[in-house]
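Note that this complex is displayed minus one protein chain, with the remaining chains in position.
This part shows chain A:
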Amino acid sequence: MTPATRPADAAPFGVLASRLRTDEKRVLEALERRRMPYEFVDSRALWRDLADTTARWPVVLNREIGHTRALYAARALEAAGCTVLNSARAIELCGDKYLTSVALRDAGLPTPRTALALTPQAALDALEAIGYPAVIKPLTGSWGRLVAKLPDAESAATVLEYVAALPSPASHLVYAQELVDKPDRDIRVIVVGDEPVGAVYRRSSDWRTNVARGAETLRCEVTDDIAKLAVTAAQCVGADIAGVDLIEDAAGQLMVLEVNHGVEFSGFRRALGDDAPVADRIVDLLAARSASCSG
C-alpha cells in the first residue's frame, strides 16, 4: 500500500475504543509518530443524534471490543456520514459465524462443511449428517468461548440439552461444523487494505488455538496460497482490517475458518516483531481513506 498524504488542516481521525490495550496504544503511537491528528473517542460515552449528520471525524477506526457496541457505533457513525473501519456491514458479517460462512461459500473459498440448525433438536440431525466428531459454536462470540467439540451423538445430545436450556432464543440457533483433522495449529493472517501484513501459526495443547486461550504464536511464511485465500476472505466480508483464520487439513489443503473484524495483534507482534507493522499499516489505510474522502 502506498502511504497517502493528507492536507495539514485535515479533520482529525477518530479512534473509537472503550479499552485501551497494547494494540490500540500501538495505533495511537503510530499516529503520533507520523503527526497525524486524532481524537480518542470513548465508545462508552458516545451518542449521536440522528438529525446530526456532521461527520466530526471523516474517518473512524473502530476498535471497540464489544461486538454489539462496535456494530451500533459503526451504524451510528456511518449514519452521520463518517467512513468507519471496519464498516458496520463487515462487522455484521464477521460477527455472525453463519453469515461469514455464507459469504465464504459464495466467494467459492474452501471452508469446513457447515450447517445451521434452528433448534437444538434439529442440530442433532444436522450433526448426524455432517458426521462425528463435530463442533458446535455460538453464532456470535469470540476467543473460543462456548465452542464445543462433540465426539459422538451421545455427547451431542447432552450438550444440546444444555443449549436448549439457555434463556436467549438466539442461543438456540446452532452452528454445526465438521471437525477438520488438522495439526495442532492454525494460521492467523492479518490483512489490512487488501494486503497481508504477515502470518503466524497459533499452536496450542488445547484443540482451540485462540491466543486468548494461551496459544503460542510462531512465524509463518506468507505463501501465495495463504495470501490469496486470506485477502479474498477479507474482501468477501468487506473487512478492510481483518484477522483471517486458516486451517490445514490432513492433506495440507488450506481452508478458511473465520474472519475477525476487531483483530488483536499483540501475539502477532511477539512472533514477528517489526516484520509485521500492523499498526503502521492500519494508519496507512486510515490516511488513504481520508485522502479518498477529501478527494
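Everything that follows uses one rule, which is that a residue touches a chain if its C-beta (ideal position, glycine included) is under 8 Å from a C-beta of that chain, and two chains touch if they have at least 3 such contacts; residues count from 1.
We adopt the following convention: contacts and distances are computed from a predicted model.
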Choosing from "Glucose-1-phosphate adenylyltransferase", "Alpha-aminoadipate carrier protein LysW", "NVEALA protein" or "Outer membrane lipid asymmetry maintenance protein MlaD", the absent chain's UniProt record names it "Alpha-aminoadipate carrier protein LysW"
Missing-chain contact among A:25, A:113 or A:228 belongs to A:25
Answer key for A:62, A:83 or A:140 versus the chain not shown reads A:140
Residue positions on chain A contacting the omitted chain are 17-21, 25, 28, 40, 42, 65-68, 140-143, 145, 212, 243, 260-264
